[in-house]
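For this depiction, one protein chain was excluded, whereas all remaining protein chains were kept in their positions.
For clarity, chains are labelled A and B in written order, and residue numbers in each chain start from 1.
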Amino acid sequence: MKFTVQDIATALGARVEGNGALRIDRAAEPDDADAGALALAMDPKYGEGLTRGAARAAILWEGADWQAMGLEAAIFVPRPRYAMSGLTRLMDPGPDIAPGIHPMTVIDPSARIGEGAAIGPFVAIGAGAVIGPRARIASHVSIAEGAQIGADALLMQGARIGARVRIGDRFIAQPGAAIGGDGFSFVTPEKSGVEQIRETLGARAAQEAQSWTRIHSLGAVRIGDDVEIGANSTIDRGTIRDTTVGNGTKIDNLVQIGHNSQVGDHCLMCGLVGVAGSVRIGNRVVLGGQVGVSDNIFIGDDVIAGGATKIFTNAPAGRVLLGSPAVKMETQMEINKAVRRLPRLFAQVAELQKAVFKRAGD
Amino acid sequence: MKFTVQDIATALGARVEGNGALRIDRAAEPDDADAGALALAMDPKYGEGLTRGAARAAILWEGADWQAMGLEAAIFVPRPRYAMSGLTRLMDPGPDIAPGIHPMTVIDPSARIGEGAAIGPFVAIGAGAVIGPRARIASHVSIAEGAQIGADALLMQGARIGARVRIGDRFIAQPGAAIGGDGFSFVTPEKSGVEQIRETLGARAAQEAQSWTRIHSLGAVRIGDDVEIGANSTIDRGTIRDTTVGNGTKIDNLVQIGHNSQVGDHCLMCGLVGVAGSVRIGNRVVLGGQVGVSDNIFIGDDVIAGGATKIFTNAPAGRVLLGSPAVKMETQMEINKAVRRLPRLFAQVAELQKAVFKRAGD
Partner (left out) sequence: MKFTVQDIATALGARVEGNGALRIDRAAEPDDADAGALALAMDPKYGEGLTRGAARAAILWEGADWQAMGLEAAIFVPRPRYAMSGLTRLMDPGPDIAPGIHPMTVIDPSARIGEGAAIGPFVAIGAGAVIGPRARIASHVSIAEGAQIGADALLMQGARIGARVRIGDRFIAQPGAAIGGDGFSFVTPEKSGVEQIRETLGARAAQEAQSWTRIHSLGAVRIGDDVEIGANSTIDRGTIRDTTVGNGTKIDNLVQIGHNSQVGDHCLMCGLVGVAGSVRIGNRVVLGGQVGVSDNIFIGDDVIAGGATKIFTNAPAGRVLLGSPAVKMETQMEINKAVRRLPRLFAQVAELQKAVFKRAGD
């Protein structure tokens, strides 16, 4: 894989100075760059690294003096972080899956595989499954009966697509992602302790023996276009209706989405997020790592929750949340400050008590 | 799959009004119901949906006027949520695994598979494994040497059963569940920093280089009857004795149960719960999503912990917990209220200081 500096600049819609014909074969951080690498130094703080590395070409911050840095060519981009997407897409070799269908696969004769598929070894595809054109399916993937996946899917090793799950175009599943496990839904013949506590906010009758009966999941999972699901993440099927994930939503590793939940478009969910059952999440919602969302609540459009925020109640559109229980970000920051000052506050109150009542605070 | 309304009512032990001979082929939410669907409208709030859908039959709340709703038949159930279990069990087609043993499997000749098994492709079963009658084992499952599983097991795609693990009847493993990984147990030749801090509650000697030596897991995992383990959840083997999970306990997705821990009967553990090592958990304990339980502690019978509760110390039977560190639910709710009012409290103390000492609170 070889590119000229000009190739890359053209792909990024960016400006070249110097020798655009210079050939490079990989991208590198400035320190690690050898003569064949394009150094990535989009911020002045990376400038010094260039002097330690051996790059002859770099992507630079606007205004950088590339000639003084000893470079032969430079690319200038207006929004460096966005340029990374174009650059890395261009240079990603993609997974090595041979075209066609590996002989060591088990594909039901009734399954329909689109043209241009590349399917690796030990893949199992069930009856009636439909997979769009140009799918790349790595080893050990399972696609159960009746599942439908759109065009240009990329399913990495061991991804699991459950029965009757429907997925749009350009879907990406990282290794071990499990779409369509059964929902976690159990019921007791009589009211359970949890139901009592929800009604009474804490009190309950004497505990009695209780055992859990399973509510089966008749629904499936329905996923829009341009969705990516991270490694070992799990999305459960709905009880009656489908669990849904909207277009353009990106889900990180080890995220759990519970049964019946409805996630909107263009959301981001970072690692270890847990969304309980029957949650409605709007569009463009961003949940930081380890965020938790209680069941049966509503998260409005454009909500952003910082890492480890635990959301127990509805959140209106546009709210920025932090803390456990989640409150507005600025409120949580005030709370944090106040909490750190608590020991001093206790001392002050003791001093007041002594002055006012002539006794020490007990 | 076709049922009459009467079939369903009989299975649920429920009462029919209207045309019990009407045939339906699926369940649906009221809005989505077509003429072949049984609408689920067990609460008046779903009544309006019935007018938008096209259902001819429904399960209704007690007292609903089904004829005024234009229905031809109605089923009335005393506890709607419990009725869902019977209804969904009846209608669940179950996974499509062909009867018998798929030719593309690797089953050790010394393994014993009960009668009526359905085993999918790419399944590996080790030496001496014993699997009860009527097992349904989906693709890519592994069952290691010496594992024993009771009757009527359902193992979904890629579930992992480790060596010598013993499991009761009616076990369900969702995709990617991993039972019997090695415990996370390491030791340093000299006392480690963590051991020092546990003894001193914070202080420790100068840090020294230390490296971790592995304590192997000679124990296995022992699981009772009627247990279900969620997708990509993990239960580690014990060091000497087995890690155990009691009868009827249900575990959601992405839950971690550490080595040596002993979980009782009829517990529920929601998504992303983490139970450290050597924990004893009683019967009927319910842990909400993302709850954490420290190692070597004891959780009594009937404890309920709300979402994201972090339990660092023993919890007596019947306690309802919330917060981090976990306290009684009502205490945490008082704390939450107090914390939100802290900024005002600071202002009040400052005002008092001014009045009493003629100076502003610093």
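Heads up, the rule we're going with is that contacts are C-beta pairs under 8 Å (C-beta built on N, C-alpha and C of every residue); 3 or more make two chains touch, one makes a residue touch a chain.
In this text the structure is predicted, and so the values were computed from the model without any measurement.
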Residue among A:Met91, A:Ala111 or A:Ala151 that touches the chain left out of view: A:Met91
Contacting the left-out chain in the complete assembly, out of A:Leu12, A:Ala231 or A:Ala315: A:Ala231
Residues belonging to chain B that touch the chain removed from view: 104, 106, 122, 124, 126-127, 140, 142, 144-145, 158, 160, 162-163, 176, 178, 180-182, 184-190, 193-194, 197, 201-202, 204, 207, 209-218, 232-234, 236, 239-241, 254, 256, 258, 272, 274, 276, 290, 292, 294, 310, 312, 324-325, 327, 331, 334-335, 338-339, 341-342, 345, 348-349, 352, 355-356
Absent chain, residues of chain A that touch it: 26-29, 32, 40, 79, 81-82, 84-85, 88-89, 91-92, 95-96, 102, 104, 120-122, 138-140, 156-158, 172, 174-176, 226, 228, 230-232, 248, 250, 252-254, 266, 268, 270-272, 284, 286, 289-290, 301-302, 304, 307-308, 318, 320, 324, 328-330, 333, 336, 339-340, 342-343, 345-346, 349, 352-353, 356-357, 361
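Keep in mind that, in the parts below, only the chains that are shown with their structure count from here on.
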Centre distance in Å when chain A and chain B are each reduced to the mean of their C-alpha atoms: 23
